[in-house]
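For this view, one protein chain was removed and the others were kept in their places.
On to subunit A.
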């Protein structure tokens, strides 16, 4: 049977992708950001997943304002990196585990999560930057080291799904994956955040204490964390900090008790606090 072995929480700041693509990661501004992923890249090699179920948000790239699905599951065979207005990122096409994805879609809907199914979709930095930071540079001619099932969550138009809904969805994702009759090592990524506000006069907001508390709660008391109301994210972590609801999908897919094997936090990357955590299912 397929099994979920670990979860990864990770910011997906576009400028991090640009720094890798333009090979400036050794500059003093960027070095501390990337140093925190050195452990993670080794860990990924040692724990090589077959599939990553990657929860992210589209930043008005694949989805315009005409259609705003709350949860959109990628079921296409592959996903091209999108042109977001400055050319597509020079990274490989993202390949799906299409059979597992369609199994998950069917399972989730019968489990009463009414998913949108995407049979064609481009993916933006929200999906490719986490792959880049966790795997390191991969040239467009090569392949990503594993297959990826994308789950795009609306966090652009208020309201995003609640933390609780995301946490419960994570549990349903786990039920779906564990009922797939092929032995696969699956990891779940929750991406976005941490505190940041990109717009208007309060842009630049960072709340280090709140972010650290969020990471603590995510590891130790995920149910409590899943109850944080939207207005608290907006006020305390900035209008774009509400992306962190996506981390609850990842946490919901893991055991109640997990082992935190790595944590990294750094300010700033562009406008944003970079947060990263690796949680292992102890029983796995």
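Following the convention adopted for this analysis, contacts are C-beta pairs under 8 Å (C-beta built on N, C-alpha and C of every residue); 3 or more make two chains touch, one makes a residue touch a chain; residues count from 1.
One rule holds for everything that comes next: contacts and distances are computed from a predicted model.
One chain of this complex is left out of the view, and of "Heme chaperone HemW", "Phosphoribosylformylglycinamidine synthase subunit PurQ", "Protocatechuate 4,5-dioxygenase subunit alpha" or "ABC transporter", the protein name its UniProt record gives is "Protocatechuate 4,5-dioxygenase subunit alpha". In the complete assembly, the contact with the undisplayed chain comes from A:198, out of A:77, A:198 or A:282.
Of the candidate positions A:117, A:138, A:217 or A:234, contact with the unshown chain belongs to A:234. Among the residues A:109, A:138, A:156 or A:217, only A:156 touches the chain that is left out of the figure.
Seen from subunit A, the chain kept out of the figure touches residues 14-15, 59-61, 64-66, 68, 82-86, 156-159, 195, 197-210, 230-231, 234-236, 239-240, 267-268, 270-271, 273.
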